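Note that this complex is displayed minus one protein chain, with the remaining chains in position.
The letters A, B and C name the chains in turn, as written, and every chain counts its residues from 1.
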Amino acid sequence: MRQLSMRDAINEALHLEMARDPRVIVLGEDVSGGAGGTSGQRDAAGGVFGVTKGLLPKFGEDRVIDTPISESAIIGAANGAALAGMRPVAELMFADFLGVCFDQVFNQAAKFRYMFGGKTACPIVIRTATGAGMNMGAQHSQSMYALVTAVPGLKVVVPSNAYDAKGLMLTAIRDDDPVVFFEHKALYPRKCAVPEGDYTIPFGEAALVREGEHVTVVAIGRMVSFAEKALDALAADGITADLIDPRTLSPLDDETIYESLENTGRLVIIDESPPRCSVASDIAALVASNAFHALKAPIVQITSPHTPVPFARELERLYVPSPQAIETAIRRLVKQ
Amino acid sequence: MRQLSMRDAINEALHLEMARDPRVIVLGEDVSGGAGGTSGQRDAAGGVFGVTKGLLPKFGEDRVIDTPISESAIIGAANGAALAGMRPVAELMFADFLGVCFDQVFNQAAKFRYMFGGKTACPIVIRTATGAGMNMGAQHSQSMYALVTAVPGLKVVVPSNAYDAKGLMLTAIRDDDPVVFFEHKALYPRKCAVPEGDYTIPFGEAALVREGEHVTVVAIGRMVSFAEKALDALAADGITADLIDPRTLSPLDDETIYESLENTGRLVIIDESPPRCSVASDIAALVASNAFHALKAPIVQITSPHTPVPFARELERLYVPSPQAIETAIRRLVKQ
Amino acid sequence: MPLPPDRLLRAYRQMKTIREFEERLHVEIQTGEIPGFTHLYSGQEAVAVGVCEHLGDADWIASTHRGHGHCIAKGCDVTGMMLEIYGRRDGLCKGKGGSMHIADMSKGMLGANAIVGGGPPIAVGAAIACKARRDGKVAVAFGGDGSCNQGTVFEAMNLAVVLKAPAIFVFEDNGYSEHTGADYAVGSRDIAGRARGFGMPAETCDGSDFFAVHAAMARALELARNGGGPSTIEAKTTRFFGHFEGDPMLYRAKDEVARHRETMDCLRIFRARVTTEGLLDDAALDAVDAEVMGLIDRSVAAARSAAPPTAADLLTDVYVSY
Partner (left out) sequence: MPLPPDRLLRAYRQMKTIREFEERLHVEIQTGEIPGFTHLYSGQEAVAVGVCEHLGDADWIASTHRGHGHCIAKGCDVTGMMLEIYGRRDGLCKGKGGSMHIADMSKGMLGANAIVGGGPPIAVGAAIACKARRDGKVAVAFGGDGSCNQGTVFEAMNLAVVLKAPAIFVFEDNGYSEHTGADYAVGSRDIAGRARGFGMPAETCDGSDFFAVHAAMARALELARNGGGPSTIEAKTTRFFGHFEGDPMLYRAKDEVARHRETMDCLRIFRARVTTEGLLDDAALDAVDAEVMGLIDRSVAAARSAAPPTAADLLTDVYVSY
């Protein structure tokens, strides 16, 4: 089958859904680019990561909207357009910018439906680039899933590959609730087989990426491929694992984790974000409350340290959980 | 000893520290009030909860600064003043407003020191009113500790009584790192014995509020008194607990929790915020990783549900964990 | 061209409904039966009604913490609102929202908002939707003098200018944001001037005069509906009560409210004008007054006896599906 990068897979999902549903609009900084420039060329950017490339020429300026640098206005406008019947896909260039529009995300979008007694919906998708590994420094590299997973009313998606990204994006746009969709910068160029045409992946269904017997490994986003590397290395020693990719953090498919633990009794969670109040801790807590009796050993959380993301190559390499660290942790755990 | 409300205890701490250290300034909306009004009366508010009352008459307009409704500017200005050598105490009227200034909290204040290679400090205190129970609706009632506890570089304080609040506030202002200080609205009028003069309570030292043998109860903020009520009721049946009030969530005194678990083997965590990626889940995860072998039963997390805070009295009463719910949960747990 | 009598009477009825709704709430709140805290709109009625008189259900408004007036002017059901403010199960938001979160999409009411500055970006989004659909509708963002210091408001204004969105920003300068005077907190004290700085037309009008607001809105609307983009109306007005119920108003001169009730009461001003000019007569207006009082009485009675929400309601309406 055709191989597509995650960038192109998401781009294709946007094309498909905009063609199918006239209520879908895309807005954000430089989502097309070139407005007001001197070259006369529009679609000069297509998003700084190129994910929205080609939408403007096809769907026009009423539906593909370049905005000023005003994240609160971008997300707020997406909210208002959604209340008024559109299905906006807003781009936040980097997830780190959630800070400058967080009110519109957590006090507005997330709460409309409940505050208004279930009488409305706010079907927005916030697409945003996430993650460390490109030496972009402390304000352009964070993994901020936990901040939105904590908020009732939001749904949270973190795809780990191009195939899932396309199917999850189609689900996200069609979902009637506000969705925050995290795209890992390091995964944009990564390719895998992606079918043409329309398919969706339901929210709240984890992928069982590998099956094994000694340990349950839950990995998020880019960490899925890191876990696979670690498991490849461990296979030589006969250590195998259930590798679970939750794909959506809210709703979270915790049942699949509990079921796996019935067999393995051992849990490793890998999360690129810092440890406190993280998704790793969230999953660990759910297990310690709901599947405690399946546990044969302490839960192992592999996360970044409790520090901002450092800039220097050497430091950032140490910051992000590595396949080696994962391998070592699993090896130690299965011995317990 | 003299009884002081938490409101007055914090007010006293501010008075003491402003008198002691000329670098301390206070800023926020209506922290004095009356500026530009027609009555000619300044200090017309002293903060909407009255916590900063009397500071303006004593310390003047250069040090007690009423601001426009501009939370980003308020926290940003506190940051800049701190970098320039002051020790600002900024008031965010309600913790829910963290959304409109979150960038200045988590991308700026929290990261300066690390990004700048340890060559500076940002000694700000953000005071803010927190918590449900007054029917203030979804945007004025949240418990947002987790959002800041998750952020490396921030310290987080949640006092449960007037005595602690005063000592912790003095520590907070003298601390060289950015501190977010959550004041529960329902605790403002609650009185307890508070000494005059200067005393501090160190960060990262939990209070062992009660000692007991059957279960370890960790409760945060207002939930400490709820836990006490539940334990009072349980005492009749001979059920006793270690009741731990962490007082600061970052740094967190997890050691005290582990030590208690060595004796009790059972853990209940009570947190007023919704469950996902919460401080309750954070503590549960730490225990499941670091004190697993002490656990004799599943960890019990008592939190609000995964919903926004509802308005109606009946609903909000159901939303906030109740002493009864705590009592029932403990009773069930000790039987396991 | 003067408004026809039926529209004049409707406008009066709405202003009167808002006034009596608020004056009655002010009384009922003393009983302790109403939860939470409430911000009354009394005194500013001519702004909400002067603006919304032009709008239909398919036009949009985004409101503020002081939203009852906007809700009523936009056509929200008065009894549904009263039930909501009492936190009843059959309230407009099932008791989950309360005074600061009343909304009704079927009436084009995007919600009151307890976050100052929360509404304007949302209104611009609704305006973007109108533009994309070319449905000829507009979106109005209401805000106070205090809100005009919140960054989100300026972002919304600039975005509307850039996109030539059919958005209208209405600032009600009632002189105060909570306990602080606008002459202190609004750097220039010239909100319209700020709007012009962003490149849109803006005018200041007397917010106690229904006709002045109505005329300003007519101009803004014509611009917006003809693809001319956003504009701003700054209405000078006053509130007859404290910032919230319970506010001792230490920041206001002792006689200020009494004076304003004398000189800036939009209902009196309206009645004087329409009767002097022979557009309506006192009998018709008095009939409206009586009718409104009945409506308010009935809505309070309904709210008092209505059922509260139940435990099952706590967990619903968080998501459409989860």
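General remarks:
Heads up, the rule we're going with is that a contact is a pair of C-beta atoms (placed from the backbone, for glycine too) under 8 Å apart; a residue touches a chain by one contact, two chains touch by 3 or more.
It should be emphasised that the depicted structure is a prediction, and the values quoted were computed from it without experimental measurement.
Among the displayed chains, contact with the absent chain in the complete complex occurs for A, B, C. Note that of B:38, B:72, B:256 or B:304, the residue touching the chain absent from this view is B:72. Among the residues C:59, C:104 or C:155, only C:155 touches the chain that is left out of the figure. Taking the complete complex into account, residues 149-155, 157-159, 161-162, 184-190, 193-200 of chain C touch the chain not shown. Where chain A meets the missing chain, the touching residues are 29-30, 33-41, 44-45, 48, 66-73, 96-97, 99-100, 134-140, 305-308, 310-316, 318-319. Within the complete assembly, residues 25, 27, 62-63, 65, 67-68, 70-86, 88, 103-104, 107-108, 112-121, 152-153, 155, 175-177, 204, 251 of chain B touch the chain that is not shown.
Operating definition for what follows: only the chains that are shown with their structure count from here on.
A complete topology is adopted by the chain contact network, contact being made between every pair of chains.
Chain centre most remote from that of chain B: C (centre = mean of CA atoms). Distance between chain A and chain B, defined via averaged C-alpha coordinates, is recorded as 31 Å. Rounded to whole angstrom, the centroid-to-centroid distance between chain A and chain C, based on C-alpha atoms, equals 39 Å. Chain B and chain C have centres, each the mean of its CA atoms, that are 35 Å apart.
Touching two or more other chains at once are residues 93, 95-97, 101, 113-115, 118, 151-152, 318 of chain C.
Multi-chain contact residues of chain A (touching two or more other chains): 72, 103-104, 107, 114-115, 152-153.
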